[in-house]
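A single protein chain has been omitted from the complex, and every remaining protein chain is retained in its original position.
On to chain A.
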Amino acid sequence: MSRPRRDPRAEREAKTVAVTARRRLDLAAFVSPSRRPRRDPRAELDVIEVFGAPRRRYDRTQTTALVSRMMKRAATQDAEPKAPQVRIVETPAFHVFAVLQTPKGRLSRFDRQILGAARMLADAGSGGGAVVALASAATADLGPAGADRILDLGDEPNRPASLRTEGVKAAVEQLQPKHILLAEDDESADLARRLAVTLGEPIMTDAVYLSAKQVARRKNGMRAEEYGEPPRIITLGEDRAANYSGAPCEARAIEDAPALDLNDPAILSVETIPGDPTQLSLSETDFVVSAGNGVTDIEVFKNLAKVMTATPGASRVICDAGLMPRSAQVGASGTVLSSECYLAFGIAGAPQHLQGIAGCDHVIAVNTDLHAKMVERSGLAIIQDAQLVMPALWQLIEERRGKA
């Protein structure tokens, strides 16, 4: 790998103390060959120590985040405070479109991957490309996720896909992007194919590998692979590209977005019917409320899941006891979730259970045991009896609903 090569002469030069005519070296001075600040394990532990616990406890879940924060703090203590560096591409050499889905007005994991892949294509070679995110201008975090520009085509949920395609086509004619990246995911996948057919261009669908030089996909039921230079239109499979993690980009809105006012004569009406999470299967839902062995009043729990419009789940113990159906079991031998949020009441967090929630972005744990694995995994941990928290939660929701 590319660890910087040590240069003994330069190191000696750096350690030279200019006092006498004779050369003197301060051998205690530490010069990091990589110019990275040296780690201080004791200080790192101090930072992640959880206060108020009867015995020493460390919160190791965020170690990397905290350590990097600490190291940054140490670095800025010496230097004068700097404003966060924003990457600005003033006159882009070319454009790369990233068509985003932004469910509920937020970037999903897939959206971030699409932006990451677009960023990679824009920076490849001599670079200088600009990533244009096709999304609502109100979406948060587009800059940090790698977007230089935002093009808001004003899509509403009820706009037919044929008209949405016309919007993107107009944008393509205006900015002539080098690549258009879309997610291989229901509506985006539909849009990509419409775009390829209207523009009459080749498309690489469901790419499993993407670099600036090559893109590949599977065919013949995973018996062969097709590959070639990345074409203009590419749809990327989920978990195939890494997020962008560099300096935040500018995310400047493009003002002169093409305005379109068309209608599709064949489409008579469009109406979106939201799904009911309480009826969905565990693998489809976005929010799961789950009960473990620490929950004794299952009826309260089931009602709470309904009130929170969440899908009820359970640990294996509860399913084995026949308190919840087997289809509700979360974990290795149950369902592996793809939901965004997981609220666990009285679940210890056995490895077989944690496997099922590996993909959840937000985990909330309610448990009486401070040292439970689930508490370690969670982004919000409440050390309290689940039998007290559940009715309180229910009551608070009813109160807020009553007011609204």
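We adopt the following convention: a residue touches a chain if its C-beta (ideal position, glycine included) is under 8 Å from a C-beta of that chain, and two chains touch if they have at least 3 such contacts; residues count from 1.
Here, contacts and distances are computed from a predicted model.
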item: Name of the absent chain as recorded in UniProt (options "Electron transfer flavoprotein, beta subunit", "Cytochrome-c oxidase", "Biotin-dependent carboxyltransferase family protein" or "Transketolase"); value: "Electron transfer flavoprotein, beta subunit"
item: Residue among A:P37, A:G228 or A:P325 that touches the chain left out of view; value: A:G228
item: Listed residues A:K15, A:R87, A:K169 or A:R194, member touching the removed chain; value: A:R194
item: Identified contact with the non-displayed chain, of A:S136, A:T205, A:N303 or A:Q352; value: A:T205
item: Positions on chain A contacted by the hidden chain, ascending; value: 48, 50-53, 59, 61-62, 65, 103-106, 109, 157-158, 160-162, 185-187, 189-190, 193-194, 196-198, 202-206, 208-209, 216, 218-228, 231, 237-242, 264-277, 279-280, 284-287, 308-310, 340-341, 343, 358-364, 366, 370, 375, 377-385, 388-389, 391-393, 395-397, 400-401
